[in-house]
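Please read the structure below before turning to the comments.
For this view, one protein chain was removed and the others were kept in their places.
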């Protein structure tokens, strides 16, 4: 299962090159993940109230074509690895009008308690474990 | 007593207008405040460990002349009101080479506990109260 | 005429106080302005192609109640002064669920050419002049 998140580029996300600053895409990926969780009636805030958080272990982002203020990007992402301890998410981001690829990326995550020590989500929150498991797309 | 904080402008702080995005100056002001606290052997981290924080109640910033990547700004600021409950800080920011005024600003703050409820710093941390009091410049 | 812009708070917009960093609201206000222009079939990109830009001359923001990741804010704003040379925009931002005021703010702007020299919009782009004029709410 693949998810789609539509996002307009803001002025403050551009730099003097006239295009989106490359660091901001990392933020858009996070945005896509949290909107997707919202849609599934999960939420980072709910999870954090239980003392669970999902830090990022690695980001890899390949920049293909730039976008700028007023452009709209479509972020498609899917979970390609998940075992309750670690998760890998892959992203393909395109520009809405031209369909051109903007970036290709993946992010690795783990699940931790408040002290940022790794936990197994299966033992700590079965609802979320099942949700992530359900949407796992093996490649 | 007035303080000085020297700061180079980063590429990622510019926008497609080719100059620093106006929201970033609010961050530079915070930076100046925390560096000043460091210099006086105070620190936000230390204060927060005691459950005290210093939220911003108001920001007013007048933009005079733009700066861009590679420029260096000098932030001069002083505490002009302080009573343990509230604090007013005023800033004059200039560009190093030309001496031109970049922004003029002030920020209002209060002191709160972790739940963001107002406290009197005098009762909760006399060391910090005395430090702020000492550097108060009445206008 | 007052405009409304609905906006979810992102994780990356919070700070270690657990709430939105105060500098980010300045960005949300810009977002509201550009979305409003989009709605009226105007756009910053179109304007900038003609060599016109709308720098911010002043920001004043009073912080009333904090919001955090997952919260939704409603930005209501209106143009209260406009003469083709300068513009004043006022904002009231509330949290969707509770209706509580989050911030109250205003921003002052002028219209400039690419070299950031002031121009009169009436002489340089009548379409945009008329649009801003039409939505002026005198107080």
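First chain written, first letter: the chains are A, B and C, and each begins at residue 1.
Definition applied: a contact is a pair of C-beta atoms (placed from the backbone, for glycine too) under 8 Å apart; a residue touches a chain by one contact, two chains touch by 3 or more.
Just so we're clear, the structure is a prediction, and the values are computed from it rather than from any experiment.
For the chain that's not shown, point to the residue among B:44, B:116 or B:131 touching it.
With B:44, B:116 or B:131 as choices, the missing chain is touched by B:44.
Tell me which stretches of chain B touch the chain missing from the display.
Per the touch rule, chain B residues meeting the hidden chain are 8, 10-12, 27, 30-31, 34-35, 38, 43-45, 68-70.
In the complete complex, which positions of chain C touch the hidden chain?
11-12, 14-19, 21, 23, 68-69
Residue by residue, what part of chain A touches the chain that was omitted?
16-17, 19, 22-24, 26-27, 30, 48, 53, 55-63, 66, 116
Operating definition for what follows: only the chains that are shown with their structure count from here on.
Using mean Cα positions as chain centres, tell me which chain lies farthest from chain A.
Relative to chain A, the chain with the farthest C-alpha centre is B.
For the copies chain B and chain C, give the interface type as same if over half of its residue numbers appear on both sides, and as different if under half do.
Same, since over half the interface numbering is common to both chains.
Could you please state the distance in Å, as a whole number, between where the Cα atoms of chain A are centred and where those of chain B are centred?
Chain A and chain B have C-alpha centres separated by 33 Å.
With chain centres defined as C-alpha means, what is the inter-centre distance between chain A and chain C in Å?
Computed value for the inter-centroid distance: 28 Å.
Could you say which residues in chain A touch two or more other chains, in rising order?
Touching at least two other chains: 11-12, 68-69.
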